[in-house]
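Accompanying notes for the structure given below.
One protein chain is absent from this view; the other protein chains keep their places.
Take a look at chain A:
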Amino acid sequence: MVSLAARTLAEGEAQGRLLVLDTPLSFWGGLDPTTGRVIDRSHPACGRSLAGRILVMASGRGSSSSSSVLAEAIRRGTAPAGIVLAEPDPIVAVGALVAHRLYRLACPVVVVADLAPLREGGTARITAPAGAPARIELTGSTDEPERSSPAVS
């Protein structure tokens, strides 16, 4: 099993199917927190549901109101199960941290150096303890042949 070292921005544990966005999404104006669907008509993933998925995107984007939209989606149970980024994003982190604190609902947000091993269709488990390094385990096979990713365990 491939296991990737990650940095914790918001703690928690999550497991789910990977949903990989090549274009960063602004949750504000881009995510409907009542349904969990992408509503930004200019985004390639428009219409897809993020609910329960492990969302993978390089970075966050856009308005700081994205924190509120993510926190509201977590409250409603329509948010991604967890979020994997390549760059630390304070706006995404704050949304998850606020929801965790107010509702005790975790949506771990972690940062990895290389998103390439995280492929659409695979499944993954995020373990992101507070104040300690996080880990992403790729638990399901993808249609792609195995990559020679550097395994960390």
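We take it that a residue touches a chain if its C-beta (ideal position, glycine included) is under 8 Å from a C-beta of that chain, and two chains touch if they have at least 3 such contacts; residues count from 1.
Rule of thumb we're sticking to: contacts and distances are computed from a predicted model.
Trainee: Out of "Glutamyl-tRNA reductase", "Cytochrome c assembly protein", "Aconitase X catalytic domain-containing protein" or "ABC transporter permease", what name does the UniProt record list for the absent chain?
Mentor: Checked against "Glutamyl-tRNA reductase", "Cytochrome c assembly protein", "Aconitase X catalytic domain-containing protein" or "ABC transporter permease": the hidden chain maps to "Aconitase X catalytic domain-containing protein".
Trainee: If I consider the whole complex, including the chain that's not displayed, which of A:Leu19, A:Val98 or A:Leu118 touches that chain?
Mentor: Considering the complete complex, A:Val98 is the one touching the chain left out.
Trainee: Which parts of chain A are in contact with the chain that was left out?
Mentor: Against the missing chain, chain A presents residues 9-10, 28, 33, 63-69, 71-72, 75-76, 88-91, 93-95, 97-99, 101-103.
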